[in-house]
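For this depiction, one protein chain was excluded, whereas all remaining protein chains were kept in their positions.
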Amino acid sequence: MIRRESAIVTDPVTLSEPQPTRLVRIEAFALDPAFAEAFEGAVGAPLPAVGRVTDAPAGPVIWAEPRAVLASGDAAALSAALSGVAAVSDVSGAWRRIDLTGPGWRERLMIDGLFDAESPGFAPGCVAATLLRHAPVMLCPTGRDGVLICVAPSFAADLRAALAR
Amino acid sequence: MKYSALSLLRAGLGGHKDWPRAWRDPEPKSHYDVILIGGGGHGLTTAFYLAAAHGVKNVAVLERSWIGGGNTGRNTTIVRSNYRLPQLHALMELSLKRWEGMSDEINYNVMFSQRGALFLGHSDSDMLQLAQKGDAMRADGIDAELMTRDQVARLIPLLDVSAGARYPVQGGLIQRRGGTARHDAVAWGYARAADRLGVDIIQNCEVTGMDITSGRITGVQTTRGAIGADRVGIAVAGNSGRVAAMADLKLPIESHLLQAFVSEPVKPMIDTVIMTQSLHCYISQSDKGEIVLGGDPDAYPTYSQRGAPHIIEKAAAEALALVPALSRLRMLRSWAGTTDMSFDGSPFIDATPVEGLYFNGGWCYGGFKATPGSGWLFAHLLARGESHPVAAPFRLDRFETGHTMDEPGVGPMPQNR
Amino acid sequence: MMLIPCPHCGPRAHAEFTFDRPVEAITRPDDTADALVRNLFSRDNPRGHSRELWRHTYGCRAWIALTRDTATHAITDVQAWGAKA
Partner (left out) sequence: MSGGSRLPAGGLIDRSRTLRFGFDGRDFTGHPGDTLASALLASGVRVFGRSFKYHRTRGLLAAGVEEPSALVGAGEGGRFEPNTRATDLHLYDGLVAESQNRWPSLALDVGAVNQLIAPFIPAGFYYKTFLGPPALWKLYEHVIRAAAGLGRPPHLPDPDRYERRAAFCDVLVVGAGPAGLSAALAAARSGARVALAEMDSRLGGSLLGDPAQIDGQPARDWIAASETELRTLGVRVLTRTTAIGYYDHDMVYLAERVVEPGAATGDDGIAQRMWRMRAGRVILAQGAIERPLPFEDNDRPGVMLSGAVRTYLDRFGVAAGQRIVLATSSDDAYRTAIRLCDAGVRVEALLDARSGDAIDADLLRRTRDRCPVETGVRPVRALGGAKGVTGLAAAAAGGAASFIADVIAVSGGLTPSVHLHMQAGGGLDWDEGRGIFTPTAPRQGQVSIGACAGRFGLADALSDAWRAGLDAAAATGGRPVADTPPRFEGRAFADQISAFVPAPGVNPKKVFVDPQNDVTLGDLDLAWREGYRSVEHQKRYTTLGMATDQGKTSNLIGLARLAQNEGRPAPQVGLTTFRPPFIPTTLGLWAGEDAGFHVTPLRRTPLHDQHAAFDPPWQAVGYWRRPRAYLRAGETLATAALREARMVRTTVGITDVSTLGKFEVSGPDAAQLLERVCATSVSKLAVGRGRYTFMLREDGLVNDDGTVWRLAEDRFLLTSSTGGADRMAGLISYVRNVLYPDLRVGAANVQEHHAAIAVAGPRARAVIAAVVEGMAPPRHMSLGRGVVAGVPVLVIAASYSGERAFEVYAPSHQAVAVWTALAEAAQAQDGGLYGLEALEILRVEKGHVETGGEIDGRTSAHDLRLEKMLNPRGGYVGQLAQQRPAFADPDRLQFVGVESLGGPIAEGSMLVERPGFAVQGHVTAAGLRVLEEGFVGLALLKGGRARPGDELLAWSPTRTASARVRVCEPVFHDPAGERYRD
């Protein structure tokens, strides 16, 4: 039989799952200067802009919702530091991290995805929350050759298998 | 000319020159006893039963475009009465009984095919729900049989009944009197039958306003002039809100959209109407051989009759999960209909606050099966000014009183239905 | 599939969003029972421009108010909920 030359050239990717870190969700009571100031004091980095990731001493700070971010750190300590301006919850178990690396990562995210991961503007420092193969995910490019995929643990096994297919 | 094998034979010898028009194309009269707005199945059956059962023959059906062009011609043609709630049993079974005599009653073959309507169960809780539904049906005098997995597998050999399936089949509930019908034929057949009793079916006549004096309707304004009427019935699925607004009425209805699609025709492969308790697709095969499929509604307000493709992707995937051999059949055509979503999933057949103005609508995506019953009950209401006992619960004010009839129990948001 | 301009995430596929209700149908527990029935259980249901509450459920989870044409699906305005409409 003849197989037509496909328009698709799938570059290789590799998958790995880093160890879970201590992750907290910080939800501002109101997006006001008091919160921004307290946040920067507590986390050691400015509040990320919409759709952005910033680096803090403890790890990346990911914009998640209009008034919520994900950050690394100890929930109790951050909660105390942000008392009165934000709610802090430990969500360490709520996200699995999948590192997808290799030149084909962008293309791999287009398979049964909805988000334009092939856009050149989607680069390190960005975060996009979307659906990938029906699983709610957050996508954070980590460099030219990789992306961090945060996914709820219940969807992780299916997603990992699908990404590896 | 009465339709029969003999008349067809006779006409064939004469080159089919003499078939009369199925329905006339009359000019609107200045006044009717009853005007029905909407020439879909529900309006046409209502007109027929007004004339046939109540002797009210000075009736007009006003259709904005062509008869049967709304949801009557856009559904998946499934007919069944396998509901859970007693009020819906009464309504849908009254309708199903009329389906069973329909072709003879209107002398038009609507191809009502009682090939069985099967709900599949995929878990214990599914089977409990199905048993409960089946018992409720039987207790209300409606046929229903629980089936084991093996019985289901014998009925539909192409079904995936393997234990390793994502939604393994545990059994089913079949209503053998359920089935499918030729949807267009229902509109045409009732139009012809009503016309023969003197009803005026007026196409390309859009109602643009209502004449209401002192809280009483006296007629309607149309693109073909003003037409007077003693009573006016609204049966315009998909446009109920817009028409009711002409009488300053706000309805408990949101217009959404439901898509369906058919495959290319093939020789017989699925004999039964398949529905499922855990998934949302439904599958049947038409007489022409097309596999007819539907799935979830689009779940947002729209009048566009243009659906979103990810909805039909999901329906296709669900169909394949049940019947894997459908994979290489091709989708030939997809379409969408505007559905009048009520806030409890049940319809309305009721008088409005405007004297002489009556309303029939809110059938969500289940109106086709109810067509003859709906017409029967609406005709009763229009002829007598009071509700038939079966129609009595389907009041417009039931959200004010709380007497809702929510079959799946999903609450007042139409997009969850 | 519509492309809905999330005020936070930019234009995103309809499949990431869920429709909630027309803005007119938002009622609060501290309204009156009459207002509840009037707003929750009846609709203008316009063919044309409609002001609607949607949620970017599978994205940033924000609630947004869209002005959308129910006949053409054209979206002419979008606001983050609470940003004064």
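Labels for the chains are A, B and C, by order of writing; each one numbers its residues from 1.
One rule holds in what follows: a contact is a pair of C-beta atoms (placed from the backbone, for glycine too) under 8 Å apart; a residue touches a chain by one contact, two chains touch by 3 or more.
Since the model is a prediction, treat every value here as computed from it, not as a measurement.
K.L.:
Can you tell me which of B:Asp150, B:Asp248 or B:Glu264 touches the chain that was removed from the display?
P.N.:
In the full complex, the listed residue that touches the missing chain is B:Glu264.
K.L.:
Looking at the whole complex, which of B:Gln129, B:Asn239 or B:Thr352 touches the chain that is not displayed?
P.N.:
Checking each option in B:Gln129, B:Asn239 or B:Thr352, the one touching the absent chain turns out to be B:Gln129.
K.L.:
For subunit A, which residues touch the unseen chain?
P.N.:
Residues of subunit A in contact with the hidden chain: 1-4, 6-8, 10, 20, 25-30, 68, 79, 84, 86-96, 110-116, 118-119, 133-135, 152-155, 157-158, 162.
K.L.:
Please give every residue of subunit B in contact with the chain that is not shown.
P.N.:
Where subunit B meets the chain not shown: residues 3-5, 7-9, 12-13, 15-17, 19-25, 65-66, 68-69, 73, 86, 99-101, 103-104, 107-109, 111-115, 122-125, 128-129, 131-136, 138-140, 144-146, 158, 160, 164-167, 173, 179, 182, 184-185, 188-189, 203, 263-269, 278-279, 285, 287-289, 293, 306, 308-309, 312-314, 316-321, 324-335, 343, 400-404, 406, 408-412.
K.L.:
What is the set of subunit C residues that contact the non-displayed chain in the whole complex?
P.N.:
So the residues of subunit C touching the missing chain come out as 1-3, 13-14, 18, 20, 26-33, 36-37, 40, 53, 55, 57, 61-63, 72-73, 81-82.
Here, only the chains that are shown with their structure count from here on.
K.L.:
If each chain is a node and each touching pair an edge, is that a line, ring, star, complete or other?
P.N.:
Contact map by chain: line.
K.L.:
If you tally the C-beta contacts for B-C and for A-C, which one comes out higher?
P.N.:
When A-C is set beside B-C, the one with more contacts is B-C.
K.L.:
So, what's the distance in Å between the C-alpha centres of subunit B and subunit A?
P.N.:
47
K.L.:
Please report how many Å separate the Cα centroid of subunit A from that of subunit C, as a whole number.
P.N.:
27
K.L.:
Residues touching two or more other chains, restricted to subunit C: which are they?
P.N.:
15
K.L.:
Give the list of subunit A residues in touch with subunit C in this complex.
P.N.:
50-51, 64-66, 114-115, 128-131, 136
K.L.:
So in the complex, the part of subunit B that touches subunit C is made up of which residues?
P.N.:
It comes out as residues 239, 241-242, 245, 250-255, 299-304, 306, 308-310, 343, 399-400, 412-413, 415.
K.L.:
If we count contacts the way the header does, which residues on subunit C are in touch with subunit A in the complex?
P.N.:
Residue list for subunit C touching subunit A: 8-10, 12-13, 15-16, 58-62, 80.
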